[in-house]
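All protein chains but one are shown at their positions in the complex.
On to chain A.
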Amino acid sequence: MHPKTSNMKCNATMLPLGESAVLVEFGGGIHPDTHRKVKAFTEYLDSHCLPGMIEYVSAFSSVTVFYDSLMVKQLHQDHVELRKEPSYRIISVILQKIVAELRTGDGQEARIVEIPVCYGGELGPDLAYVAEYNKLTVDEVIDIHSMGDYLVYMVGFAPGFPYLGGMSEKISTPRRQSPRMTISAGSVGIAGVQTGVYPIPTPGGWQLIGRTPLALFRPNENPPSLLQAGDRIRFYPISQQEYEEYKREPI
């Protein structure tokens, strides 16, 4: 369905985010090809120990590497030509070398995660509005939403919250005029051409079309997020009864 563009070479710009982080910008905006570069880079970071690195955050077209400048300076004394340089340059040189070696085709196959959603009713109070706004029936909205193939570009904003690409513009709907004070965990919403699932109760202006019984944020598991950047998602409709059963006995 989504054949990998084989072995794209990567290049990136290194930008300092203060004295403790470097933003590695791949360019290319929100696009599956850009995402493959981001993914190839984070897979490298996941499987290699980079002395002085604390963690990374991946986004649509960039990966930000957080580091401790004291440790970077101490641990990279062997780079003679860099010894007197600030840690930002040391880490940039190291990351630039990694990027130059990357090939996007080397990555793992995307994981497919299926998410059950009880559409409409109390759990999806804005479903009728989304249908009306797009001159569709409620069932058509459900069909379009659940037939889509979505890519998790990044996780952020809230713990386990996926930024998804791939929603059909046929069901695109602007945010609500007045945001709700609180949106329940598991709510599936639409905002413009984006769709997403709220992992924890949050205030927000998204149009809520349904709710999943799945927990997206799992603080006692590792990783604590059901979804990871690079996953592909399919939503499938379930009844309110199935929703309740699922809530009682998670699979």
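Criterion: a residue touches a chain if its C-beta (ideal position, glycine included) is under 8 Å from a C-beta of that chain, and two chains touch if they have at least 3 such contacts; residues count from 1.
Throughout what follows, contacts and distances are computed from a predicted model.
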Exercise. When you check the chain that is not on display against UniProt, which of "Lipoprotein", "Urea amidolyase related protein", "Xanthine dehydrogenase family protein molybdopterin-binding subunit" or "Glutamyl-tRNA(Gln) amidotransferase subunit A" does it turn out to be?
Worked result: "Urea amidolyase related protein"
For this session: Have a look at A:51, A:105, A:192 or A:223 and name the one touching the chain we're not showing.
Result: A:223
Seminar exercise, completed: Missing-chain contact, candidates A:62, A:134, A:187 or A:212, resolves to A:62
For this session: Could you please point out the chain A residues that touch the chain left off the display?
Result: 15-21, 23, 29-30, 42, 54-62, 64, 66, 69-70, 73, 86-88, 154-161, 163, 199-200, 202, 217, 219-220, 223-225, 228-229
